[in-house]
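For this depiction, one protein chain was excluded, whereas all remaining protein chains were kept in their positions.
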Amino acid sequence: MSDRAGPSGPPRVETTTVRVRYAETDRQGIVYHANYFVWMELGRTDFLRKSGFPYPDLEAAGIVFAVSEARCRFRGAAEYDDEVEVATRVREVRSRSVVFEYELRAGERPLASGETTLVALDVERRPRRIPDELRAALRR
Amino acid sequence: MSDRAGPSGPPRVETTTVRVRYAETDRQGIVYHANYFVWMELGRTDFLRKSGFPYPDLEAAGIVFAVSEARCRFRGAAEYDDEVEVATRVREVRSRSVVFEYELRAGERPLASGETTLVALDVERRPRRIPDELRAALRR
Amino acid sequence: MSDRAGPSGPPRVETTTVRVRYAETDRQGIVYHANYFVWMELGRTDFLRKSGFPYPDLEAAGIVFAVSEARCRFRGAAEYDDEVEVATRVREVRSRSVVFEYELRAGERPLASGETTLVALDVERRPRRIPDELRAALRR
Partner (left out) sequence: MSDRAGPSGPPRVETTTVRVRYAETDRQGIVYHANYFVWMELGRTDFLRKSGFPYPDLEAAGIVFAVSEARCRFRGAAEYDDEVEVATRVREVRSRSVVFEYELRAGERPLASGETTLVALDVERRPRRIPDELRAALRR
């Protein structure tokens, strides 16, 4: 069972801003690539919060999201102190997983685009259904 | 111009062992996913060293490798103190880029498979050719 | 040559808020201790910005601050999604170094207190004087 997000009109996009930390740069003078995956998580966490389902509340209710796949195409280089905008949207909501998409930019400069698949697990890390209200909120 | 690696026989695989650090775990009790990309880098760095081209020497010679694409499929969960084996091989060598593939496991437990595309840049971060000797060494 | 900061009245305190990232937690369910040092850096960077000397501008002008000593006493445990307040002030300004002090809390909960000594270096990493305007701004 799978639905494309946003059956009517374009999907909702939420934007999260992250200022680049010194610790995130490497000796090439730019941001070390693995940190983009951390920023994508900040994007989807913020998306969930703005959807009315803060992720800490989900975990407290016994729903853990685990990343089952992650990818990123790097187009530009984020630099120290840049204000990076992470634009997050839901591409697909399934009964037990969600696919998020991300576009990252610093001002006009495109940095990267990425996507992650999250699977819902219970506290014993077994796959579980995503509650209907959450699925509905993600599609909105 | 592109060649599949290993025209004769299966491609060379180099294995690198990484012990999971406490700092790499998260509150789910397992390793935070972005760290797998750091381990893949340890794998390809080790592969380069074993190919006779330590990466620090490459940078000293004006060749920077930048990650242009990275992906990972997560199958299992690495835990604190696990000895993770990163099996690295070259899937494709092009004139200006290389694709590495990785299989990660902890003992018999499969953890993840991933791939990264690296593009060769000069010191001003412009694309440049990969020297023939290095391309040959990567294909071997 | 050394002056206690704030010769008249209490020293200026600047507060910076950091929301705890999932990546910063560890398997004890709380924040991994080394991350507090990253947050202290966010505090002093913000302090410098509010003093009229954004750190990127300092580096562009050939002044690098290197940490020569860092310490932290941990009193409480920051948790995922906490809004951590880093209260930063300057304890001492010397001709070539600055000592910053930090108090970290999450709401009413004290988390840690720390201090770092930063030495001013030139682009070749040799010790250099801190410009008078910057020293004055830090004392204000």
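Which chain is which? They are A, B and C, in the order written, and residues in each are numbered from 1.
Convention: a contact is a pair of C-beta atoms (placed from the backbone, for glycine too) under 8 Å apart; a residue touches a chain by one contact, two chains touch by 3 or more.
Since we're looking at a predicted model, the values are computed, not measured.
Novice: Sort through A:18, A:34 or A:93 and give me the one touching the missing partner chain.
Specialist: A:34
Novice: Of the listed residues B:45, B:95 or B:113, which contacts the missing chain in the full complex?
Specialist: Of the listed residues, the one touching the omitted chain is B:45.
Novice: Can you list where chain B touches the absent chain?
Specialist: 21-23, 38, 41-42, 45, 54-56, 80-81
Novice: Write the list of chain C residues that the hidden chain touches.
Specialist: Answer for chain C: residues 28, 33-35, 37-38, 41, 64, 66-74, 77, 125 touch the chain left out.
Novice: May I ask you to list the residues on chain A that touch the chain which is not drawn?
Specialist: The missing chain touches chain A at positions 22-23, 25-30, 32, 34, 80.
Here, only the chains that are shown with their structure count from here on.
Novice: On C-alpha atoms only, rotate chain A onto chain B and read off the angle in steps of 5 degrees.
Specialist: 180
Novice: Centre to centre, by mean C-alpha position, how many angstrom separate chain A and chain B?
Specialist: Computed from C-alpha means, the inter-chain centre distance equals 24 Å.
Novice: If you average the CA atoms of chain B and of chain C, how far apart do the two points sit, in angstrom?
Specialist: Result: the chain centres lie 36 Å from each other.
Novice: By residue number and range, which residues of chain B touch two or more other chains?
Specialist: Counting only residues that touch two or more other chains, chain B contributes 28, 34.
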